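All protein chains but one are shown at their positions in the complex.
By written order: A, B and C. Residues from 1 in each chain.
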């Protein structure tokens, strides 16, 4: 992993957590990304919704970017918005170096950061490819109390708004739940695909809702809310597609076949049966020879060995070999 | 987070992922730690069991350290073992700088790395405080095929072995399940507290068993095995203790009380009731005054406001105020 | 369990699944209940949302009642509504015989049955104590297509509406998601505590969303939706309270203490230590004697044995005994 900070927009620091390619993780050489926008009422950006969130998505296979956008009494909303737009643009422009797919960048924001992420997803020209909003502010009515003029998110929703995941708690006393409801209503009206989890219990500002992010307050570690993270990952994997896999998963039948003469039995075990060994030597002399030479050649089945070397044996040849071996059972 | 590499033992690189303290995460200023030992048959250390595993534990609140211990045909087991011991010693010696608790360091190893972690937990003088072993080699019979003389882990188990979490799959063809069983039998005999999950399906080397770590092979993303990670985190939190929290979680009664006159109603709402406002002004003039002055003073209840300022109001005074308010219902 | 059918309202059959008390399940002698209202567009009541749902809640500790309310072209909504009211009334009136708590009866309905359950929770005089609504119809606009005059649920929501759990899927083509949104908006406006899960994928009519209820259609077994059931159980347990438990759960410290001389060590083991045995004989001669006489007396600790016989030993006496035993370590 590379960890560094890039300045974007109005000198806003963007902390970049970049998992780098490995030959052993070839299908994950290019990753989806999350741009994390912590909350804090536009007067701060909370550490509780910054690195812990980035790490959660990193662990799920994403590369992550945390933006400390402009905040404070002197800073108008537009400045924060500029920073967020600049961060998204910079991430996409540097996709190759950041080992990410520029068409799979989600904005993930909480509270005021949820407002900023939602603004990016609705009112910006260049939008993220998905939105994850945690207990977001979405209504312009929140502006005056914090001394800002805020975008009214619901009225900017359109068919161009990306797929959205929203979670919040029903009795949030800081950002009333009508902020969530109005946003969902607008998404529904414009037929934007969305997912939403509004939990019964829990105060505003839960972040991951674990002891690690609760900063000592039991109410901030409400267990019933914790699934939001895994649900949001599954949501993003559904929208973006997960890392590709090929071949077949094991089934119970795999275990059954492994215990019977055939191309699914581990080779070492197959060669221990004299008649089967003869058949293998005849059909696949190189595989047969490998078992003696290499301690681990014997643990894979013929089917597996062949799958690792495309072209080594045709499907027909494999079937014929299997037929001959199963006849010995 | 700080990310850097420290050399330990025989020039073995130890990659250090260190979450740093924040005033907003004060109860997590000192973290438990994992020393990750990737597998690879003592001839390599696999990327699939290195950083992805570190990130998974980081996301769960740990600091993480990945050791690339000595491997290869020329490298005897003792050299790898030295590296692992040196890594553990270095981590503990630098606990303060690494923001970790030196009494809460778990060794987490996979396959051959699981053997190394298990050796550290049984045969080393200074042992880790807990062990997480994924599909580990534990029997010395595995030595000759890889050209090494390996410690037989089960015969080194004693009452001094730390609490152990082990997972594997029942039909592993590379490291036979007897490696797990013999280890568990020894743990049971010596009354070492342990937890073990042996899954039905899945080949050797699953790592996190997700698409992200499967490197394109469907069988390496066996969904039924994925819970091991969260289970191991819960195991370590049980043994080490989780980050502390105080106060009370919300309950359904919290929501009910918030809707009724009393010290649990948000202050802004309480002040909107004329009779209640009079009572509050009399008992807690400063809180009453704050509501007008600060847009967010009104969202917390008197009970919450008091809990944030220990000493602001005695339990008796709070009860008296509550009685007077509830009498107005 | 008793399984029988009771006729209520306009000859509507109410199938009753009643778990009966057992001395071994004393704290569950009185259970919460669910009144299940299957969907089917008010022209049928679907088996897919009947018994499988009842069994799911039974397994979670509830008693369950499935109502086949009046349906069909000739049957006006009021007739269905009468049946539902009558079922709820009958259940509460017979609470003692049904081994349920008449203040903990939830209505659980799906689709049109969700409309009926929601009507019961908003427009009936006697309301259920909680509502679980699956992909419910809530808008009167649904009436004309099915040839009925339906209650508009959102406009009947009030502060008297019980806590509500709602789940649906965002792109339901049969009952548009605005039915859910409008209901949630009304709940929020009237400050009714609620929980809501709107999933991204899945068609109308998912029931439990398992293969068992999918009737062969893969889209009806959408895995991401399955958590609704456990979430609804947790919601109801939060609102109603779960079955009570006393005493302490095990912790890691329990295991540690069990291995050391003291009142937490199993008695049989304690008595095997000669000095400890002397102490026990002196302080608790009856417990000491029991170990020889009964094969299983030795497996519990003194603390456990005492907890089973309130009054057998004072807290002070237990502490004194523990002090004497731990001094021998």
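Convention: a residue touches a chain if its C-beta (ideal position, glycine included) is under 8 Å from a C-beta of that chain, and two chains touch if they have at least 3 such contacts.
Everything numeric here is computed off the predicted structure, so don't read it as measured data.
**Q** In the full complex, which of C:73, C:96 or C:245 touches the chain missing from this view?
**A** C:245
**Q** Which of these touches the unseen chain: B:71, B:184, B:208 or B:325?
**A** Final answer for the missing-chain contact: B:184.
**Q** With respect to the chain omitted from the figure, which of C:200, C:236 or C:284 is a touching residue?
**A** Going through C:200, C:236 or C:284 one by one, C:200 is the residue touching the chain not shown.
**Q** Give the residue, chosen from B:10, B:156 or B:197, that touches the chain omitted from the document.
**A** B:197
**Q** Can you say which of B:75, B:224 or B:307 touches the chain missing from this structure?
**A** B:224
**Q** Which parts of chain B face the unshown chain closely enough to count as touching?
**A** Touch with the absent chain occurs at residues 163, 165, 170-171, 176-178, 181, 184-185, 188-189, 193-201, 224, 227, 231, 234-235, 238-239.
**Q** Can you name the residues of chain A that touch the chain not displayed here?
**A** Residues of chain A in contact with the hidden chain: 163, 191, 193, 238-239, 251-252, 255-256, 259.
**Q** Would you write out the residues of chain C that touch the absent chain, in ascending order?
**A** 1, 3, 17, 19, 22-28, 41, 46-48, 51-52, 55-56, 58-61, 145-146, 171, 173-174, 200-204, 210-222, 237, 242-252, 254-255, 258, 266, 295-296, 299-300
The rule is simple: only the chains that are shown with their structure count from here on.
**Q** Of all chains present, which has the mean Cα position farthest from that of chain A?
**A** It is C.
**Q** By raw count of C-beta pairs in contact, what's the busiest chain pair here?
**A** Answer by contact count: the chains A-B.
**Q** Using CA atom averages as chain centres, what separation in Å is found between chain A and chain B?
**A** Measuring from centre to centre gives 21 Å for this pair.
**Q** At which residue positions does chain B touch at least two other chains?
**A** Only 251-252, 255 qualify.
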